[in-house]
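Only one protein chain is missing from this complex, and each of the others stays in its spot.
Letters A, B and C mark the chains as written, and numbering starts fresh at 1 in each.
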Amino acid sequence: MLPSNDHVLSVYAGDDGVLSKVQPNSLLIDSSTVDPSISRKVASLAESGGNKFVDAPVSGGVGGAEAGTLTFMVGGSNDAFEESKDVLSLMGTNIVHCGDVGTGEVAKLCNNLLLAISMCGTCEAMNLGAKLGIDPHKLAGILNTSTGRCWSSDTYNPYPGVIETAPSNRGYTGGFGSALMHKDLTLALDAAKSENAASPLGSAAHQIYSLMIAHGAGHKDFSAVIQYLNGEHVDSKGG
Amino acid sequence: MLPSNDHVLSVYAGDDGVLSKVQPNSLLIDSSTVDPSISRKVASLAESGGNKFVDAPVSGGVGGAEAGTLTFMVGGSNDAFEESKDVLSLMGTNIVHCGDVGTGEVAKLCNNLLLAISMCGTCEAMNLGAKLGIDPHKLAGILNTSTGRCWSSDTYNPYPGVIETAPSNRGYTGGFGSALMHKDLTLALDAAKSENAASPLGSAAHQIYSLMIAHGAGHKDFSAVIQYLNGEHVDSKGG
Amino acid sequence: MLPSNDHVLSVYAGDDGVLSKVQPNSLLIDSSTVDPSISRKVASLAESGGNKFVDAPVSGGVGGAEAGTLTFMVGGSNDAFEESKDVLSLMGTNIVHCGDVGTGEVAKLCNNLLLAISMCGTCEAMNLGAKLGIDPHKLAGILNTSTGRCWSSDTYNPYPGVIETAPSNRGYTGGFGSALMHKDLTLALDAAKSENAASPLGSAAHQIYSLMIAHGAGHKDFSAVIQYLNGEHVDSKGG
Partner (left out) sequence: MLPSNDHVLSVYAGDDGVLSKVQPNSLLIDSSTVDPSISRKVASLAESGGNKFVDAPVSGGVGGAEAGTLTFMVGGSNDAFEESKDVLSLMGTNIVHCGDVGTGEVAKLCNNLLLAISMCGTCEAMNLGAKLGIDPHKLAGILNTSTGRCWSSDTYNPYPGVIETAPSNRGYTGGFGSALMHKDLTLALDAAKSENAASPLGSAAHQIYSLMIAHGAGHKDFSAVIQYLNGEHVDSKGG
């Protein structure tokens, strides 16, 4: 589980890299979140050396890892997927076969693109409602039984006090950091560029997280967008 | 159920308007989707004439109206709400008290703001995934069990073939039109301006629907954003 | 010169308003910055009472007013324009006939829409260049002799030290405030909605100024966007 495209290429395909050392017919599992084209490149090199490769990025966070309840999104051949499942099921409860090599990354990036957008949308809607005088608990209850319903609202609501277990209830700490979401959006938008897939709201969300980092809030949970919309600074509230 | 702020003001408060004719102690129920400040203004005039007023915008569409399963979001006093319930429950199954006068409109506008944003996000994510080579059914399945989960993805998916009952399966016809969503976004953003509530993704979604109208796609279902992202024109596909 | 649409309507057409008192055949000159449709409405009422009306919004700021060098953008008939010129030329050096009633407002709003966008663009370009290691004076010199040339760069550059007379050299004070630019953008976007004229960059600029107000920087000159991009707060630098 490596931090960037360059690290993955270097660890597998660099001088003295994994591919130069590994026994033939090995299964290589990479759980980094990177560009799908990187997974495909490493898989191609692995196969030409007689090995198998799957991309298997993960969701569920530190909590899921500790509890062994992670989700793995796996891209690779049927055989490689089945083989990887034996190992991955020791760490996760949900091992999904997404398709050929690279599609694990595709699923991860598309999910996080939509997650960032729906979180920003939830922050905008909850913030607007509160300013217009509706009780935030009442508003959340309506959204969560209507067409605005989404995970960001019903499970991880950014308005303090609405969902007891959400980071918004502990100063926007201990969740998925804004700087990490910014990194995943960068990967998603880079992949979008390679296909000329327009993503106007994804781009707008990426700019918000970029501004939050510039304003010193990159370490806060990605639901802290609602603070940012109000000009509440890093040290003025919560963490 | 009137189409705009000006119509509501004129029908209630104009010369020969409802307020000048109605018997004292009447309950007035307005189901228009308008600016909350308009509801508050009419309510104030109604009260000074000895009448009661609730705003009660609706969701559920033509289908819900025909089946009597609409949702009404009601703003008004407890008494007025209870009284309105007797009538509204004949037309809807879900009659929600949102708070004081105007909060029915607030709930409606905030829900549709979030709905527009999450629909655009679902379109961007499904479109990107398909271009990057994952099977759209597989991708939808993953989103719908992950943090990207939302009504726009699990009930009304914009990618043709994923959800059988969705407008994307019938040429983006017969649902909630893009021009109507554009109108609701205009109301939400106008209310946002009155409170200086920033809404960067709401604004970006508003611009998309404005461009769709300019490109002749205003009559299509609001999930047709996925067509628009790909430059698929009105007559080239589906309806 | 009144602050908003409602004030103009009320002062001219309210009970005891100007139109109810003025002698027939008078020329009314309104220098407020408002929606063109408001100017047209008042002009129509004035004409039906036998009077003439021109909209004549102004640019040039406090400095231009003191020096008598303002620009007036006038909308009205040829006769009314010529008559207004006698008065306006005492206050301004540039009296422009823009067309029929309302076009003075149109010219003002379109200019300020483009001004806000080119200022944000200049801030983004100067900020990016400085971070990438080019000397800001050198960069400004290149922009100002190339296709990026604009008033925001060559006369009012937002990077401190580039243009001696610009507000960026005095802590972003004493110019045209961000909150005032936000107000003009609101008017421009409202007019754009009435014609379904898409304005994606205008909307993005409007959101930036809305966020700056939320972050306590509404009183700063509108070139302070460059500070905002960097997360430099109100009290940390300059004014």
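Criterion: a residue touches a chain if its C-beta (ideal position, glycine included) is under 8 Å from a C-beta of that chain, and two chains touch if they have at least 3 such contacts.
On a predicted model such as this, the values are computed, not experimentally measured, just so you know.
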Partners of the unshown chain among those that are drawn: A, B, C
Option from A:45, A:87 or A:213 whose C-beta touches the chain left out: A:213
Option from C:51, C:112 or C:178 whose C-beta touches the chain left out: C:112
For chain C, the residues touching the chain missing from this view: 36, 59, 71, 73, 94, 96, 98-100, 102-103, 106-107, 109-115, 117-118, 120-122, 124-129, 131-135, 138-139, 142-143, 145-153, 156, 188, 191-192, 195, 197-202, 204-205, 207-208, 229
Residues of chain B (touch criterion as defined above) contacting the omitted chain: 200, 204, 211, 214-216, 228-231, 233
Positions on chain A where the hidden chain makes contact: 186, 193, 196, 198-200, 203-204, 206-207, 210-211, 213-214
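Here is the rule we use: only the chains that are shown with their structure count from here on.
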Interchain centroid distance [CA atoms averaged], chain B/chain C, Å: 34
Computed distance of Cα centres, chain B from chain A, in Å: 29
Chain A and chain C, separation of their C-alpha mean positions in angstrom: 42
Shared interface positions of chain C, touching two or more other chains: 200, 204, 211, 214
